[in-house]
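Every protein chain of the complex appears in place save one, which is left out.
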Amino acid sequence: MIEKADQIFVILAHWLVSFLPAWLQQPAMVLLGVVAIIVTFPALFAITVLLERKGLGRMQNRYGPNRVGPYGIFQPVADGLKSLTKEDIVPLSADAVVHFLAPVLLVVVVFMGYAVLPIGRNMTLVNMDAGLLFFFAIGASSELSVFMAGWSSRNKYSLLGAMRAVAQMISYEVPLLMSSVAVVMITGSLSLGKIVDAQNQYTYGLPHWYIFTPWGFAGFILFAVAATAETNRSPFDLPEGESELVAGYFTEYSGFKFALFFLGEYVGMLGISGLGTTLFLGGYSAPLQVLGFVPSWIWFFSKIMLSMCVFIWVRGTLPRLRQDQLMNFAWKFVLPLSLLNLIVAGIWRFMGDGWLRWVACSTILLLAYTVMARVGMKREHFGPRSYRYAE
Amino acid sequence: MNPLTGYLLVAALLFAIGLAGALTRRNAILVLIGIELMLNAANLNLIAFWRYGPHPQALTGQPDPLTGMMFAIFSIAVAAAEAAVGLGLVIQIHRHAHTTDLDAMNRMKG
Partner (left out) sequence: MSIVFYVIAALSVAGALAAVLLKNTVHCALALTVAFAGLALMFLELDAQFAGFAQILIYIGAVAILVVFAILLTRGSETPKDTVYSRNWIVGLVTAAAIFAMLGWAVLRSAPALPHESAAPSVTVMDIGNALMGRYVLPLEIVALLLTAALIGAVIVAMHEKESAK
């Protein structure tokens, strides 16, 4: 019974496909998987958008949208209808072909990343030997669409926003890869299925998730910082900051193309939280062994939505970083720490089991963080405040 | 026709197109684009021979089954490094001569 609930989508897919002739069954399985991904993740996107607007509203001491339906739950429907019926304005001097292809490329690339994520037990769409490499290769291609959007609009604000966004995405891609390489090193495989299998074991009822190890905890935080910067999310959202650059690289987009950019950004966020969940939080495995009766895909979706809540929380709390502060942070703090994390993961692996490796690895990481963050980063010293608040 | 022949012909065609681009365009960056195409064509050649070449396990005293792929991976890395340095040079030349037109750079005196 428990296994049936766990494998319900797989059983459903096999049952649906069994009506077709034998030579059509394999493509039909793949097609069903693709349709499931294209239906599920935009639905999660709609929920996330509503969650973000209500959550940000509450954090800013106001209600979010609450007119459309009880507690505003039909707001995504209203947003969707609005973006479908708005006029699609293309500037006269814009490069029409590139202007059209930029959101298309973004959405295609972002959905392709879901092919390797293990959404539940036996629920990976394509079980690749080098799955993690595929995800990063596909994610790197999305930077090109940002540049295409900014350049084709023939607008100085868009171009500036696009250059900043691409510089930021390139800078944070290296720490993203480095913190994942530590996980790959410990697991010994690039396949995401094997990484989840390695974390799916329990000692005294507690799981072997990588976040519960010193290098995994530091790696998860570095991964989260780099993922926030990769998806141009606050506090790294200078490329799309409304008070600086109008809307950055999608200033000249309206109507459905803007909705595609929005969709691409949030679905990309869901994808990279899915990857972070797989690498550090154990993918579809339950937190405690006693909770193993809950289906695996429910755990995966809960962990993704928890990551989205953390993203929204960070957006509502922290102020925006300036471009030079952002690049400084990437190259002088996050990258050295992720390299050190790699070394610490190696030390962890070769020290053998016991309490000594916990102490050693935690000490090294805490020492490095203290030295680099508290002592190394240049602080500006402000004098006494010389203005008065409006009374 | 052999599948390997098809891949080798495509690689030769890409090489020729890259060479034509490197030799006929004015902009220095397009010359570098042509060079990248040529390097990619060579990589395709390597991988095609790796795939369709004789299996080393069948013969004794032969190199291991990874030689072609390793060569291609190292070639990709070196090509990326060369593109970075080449584009840095082009940017610096533009700063000095205020143009990237290769036909205008026909004097050794700076």
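As written, the chains take the letters A and B, and residue 1 is the first residue of each chain.
To be clear about the criterion, a residue touches a chain if its C-beta (ideal position, glycine included) is under 8 Å from a C-beta of that chain, and two chains touch if they have at least 3 such contacts.
Every value quoted in this text rests on a predicted model; they were computed, and no experiment measured them.
Touching the chain that is not shown, out of A:E143, A:D237 or A:E252: A:E143 (per the contact rule at the top).
In the full complex, chain B touches the hidden chain at residues 1-10, 12-27, 29-30, 32-34, 36-37, 40, 43-44, 47-55, 64-66, 69-70, 72-74, 76-85, 87-92, 94-95, 100-103. Residues of chain A in contact with the chain left out of this view: 98, 128-130, 133-134, 136-138, 140-141, 143-144, 147-148, 151, 159, 163, 166, 170, 173, 188-190.
Methods note: only the chains that are shown with their structure count from here on.
Once the centre of each chain is set as its mean CA position, chain A and chain B turn out to be 34 Å apart.
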